[in-house]
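Removed: one protein chain of the complex. Kept in place: all other protein chains.
What follows is chain A.
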Amino acid sequence: MAALGTRRLLRPGRRWFSGTVPGAPSPPASPLYPPVVASITAKSKAAKARRLQRFNQRVHEAATVEEKLRLYGKLQRPKYMVYPQTFALNADRWYRSFTKTVLVPGMPPRAAAAKPPVATAGATSETGRAPEPRAEAPGPAEVAGNAEAPGTAKTPEPSAGAAPCPDIGELRSLACDALLQESFYQNKKRPFLYRDQDHTPGPFLTQLVSTLAASLSGHNPLLASSSLDLNPEVNYYWHHGEEVVVHGHRKGRVDPVRFQIDDNPHLQIRVPKQLPEVVPLESDLGDVPVIDHKPSKLPLFKKQYENKVFIGTKVADPCCYGHTQVHLLPDRLKRERFIKERLEDQIEVVYRSNGIASLFAWTAAQAMYQGFWNEADVNRPFVSQAVVTDGKYFAFFCYQLNTLALNAETIKNNPRKNICWGTDSKPLYDVVEDGNVKGFNDEVLLQLVHFLLNRPKEL
C-alpha cells in the first residue's frame, strides 16, 4: 500500500509501544511507518469512504471548471428524470423536497415595495431598483399612470444616474401590438394538430419579451450587455437522499438517489453580472416538505444517460449568470384539460412545479459554472427569475439558491434552504377581438417590467 503524502494518522488504540516506552514518546524525525489508512480496493465501508474522499479531492483539485464538471458527472448510473412541465399530481411538493426549497407565496419584499406608485420610491432606493414606472409628462394620452402624480419632488436614486422612468402606456401599446400581430394581423396557416402553443403564444412571447427588453435597456444597463437566447437547453444533475439498490448485480448496496433535469425554456436572458441577493444566505423562511415515499411514486422514471450540467451556453461565455427565463406550457397541460378532468387545484401546481424545477436547475448550473458543487457549497446566493405562462395566464417566480449540498453526507449539517417566491397565475388580457385587446391587465405587465428592470446595486 503506497504511502500517501505526509499525512500522519495517529489512531488512538493502536499505540503498541506506549507500554514499553516510558513517558511520552518524542515524535520521531520522520515517520517510521507509512500512515495507517483504509484500503482503496477492499470491499469495506472504510475503503468506500476513502475512495469517495479521493474522488472529492480530485474534483477539488481540478484545474478548470470544464474538468470539474466532467469529473462530477463521470459515473453514469440510472437516475430519475425530473420534468419541470409535468401533469403529476402535487408535483410541486415533491420537487420542493428533492431540491430543498421553501415556497413563499407572493413576490419578494423589494418587488412588493416597488409596486405601489411613487410613495415608496424612497424605500426602494436602497435596493437598487429603478423608480416605479411613472407617467412621463409628455406621454401619450391614454397613459393610465397619470393618476400617480408624477409631480412630487422624489428624485431618482443617485445610482440610476437620472434615468427617466419607463412609460407604462408605451409598454402597454408595445405588448398589445405584439399580441395583435401574432393573433390577428398576420396571415398564418391553421395551427398544426396539438401545436397551438407554437402558433400564437410562442411568437407572441418572443416578440413581447424581446421588444420590452430592448426598450427597457435604456433604464437598465445590465440589459444592454445581456444575451437573449431562444429555445436554449438547461440541464442539471444532482444527488439527494439514499436508497438501497433493488435488483441487479449491485443489489443491496446503498446508493445516492440521482436526479437529472433537462429543460427547454422558451426564452432565456443571461447577463454578465449576478443579480443581487434577495434575503441573506442563511435565512429560514419556511419548511421544506418531507415525503416518505420513493420518488418513483410521483411517478418518476429512471434512465441512464449522460450527466449534463448546462446553463444555455458553455463555460467560456462571459454572460454566465442568469437573469430571466420564460417558459411556455405545452398543449397537453392547458387549463381546459384540467378543468375537464375536475382537477382545478392542480392548475397552479403545474405553474409552481415548472418554476421551482427549472429555476433550481438553472441557478444550480450557474453555481457549478462558478466552481461550486455539493462538497464546496456556494458562498453567495444565486438569484434568477422566471415567467411561466401558457400565453394568456402568467405566473412569476423568483428563486434564490443558497445551497448546493443536497447529497446524503453534506445535507446532515446544512441548515441552509433554497427559497422560491411565486405568484399565482393571472391573465394578461381577457380576449382579442377585431383588432382590439379587451381587458388588458396592467399588473401583469408591470410585474414583467419589474423583472426585466432587476439589476445589481452598483448599476
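In this text, a contact is a pair of C-beta atoms (placed from the backbone, for glycine too) under 8 Å apart; a residue touches a chain by one contact, two chains touch by 3 or more; residues count from 1.
Definition applied: contacts and distances are computed from a predicted model.
Colleague: Going by UniProt, what is the name of the one chain that was not included in the view, given "CASP-like protein", "GABA(C) receptor", "Ubiquitin carboxyl-terminal hydrolase" or "Large ribosomal subunit protein mL37"?
Modeller: Protein name of the absent chain (UniProt record): "Large ribosomal subunit protein mL37".
Colleague: Out of A:N56, A:S97, A:S217 or A:N414, which touches the unshown chain?
Modeller: In the full complex, the listed residue that touches the missing chain is A:S217.
Colleague: Which listed residue, A:S30, A:N187, A:N379 or A:N413, touches the chain dropped from view?
Modeller: The missing chain is touched by A:N187.
Colleague: Based on the whole complex, identify which of A:C165, A:A178, A:L205 or A:I347 touches the chain you can't see.
Modeller: A:A178
Colleague: Among A:Y80, A:Y95 or A:F310, single out the residue that touches the unshown chain.
Modeller: Answering carefully, the residue with contact to the hidden chain is A:F310.
Colleague: If you put the missing chain back, which residues of chain A would it touch?
Modeller: Those residues of chain A that touch the unshown chain are 170, 174, 177-178, 181, 184-188, 203, 207, 210-211, 213-219, 223-230, 232-233, 235, 308, 310, 313-314, 316-319, 435.
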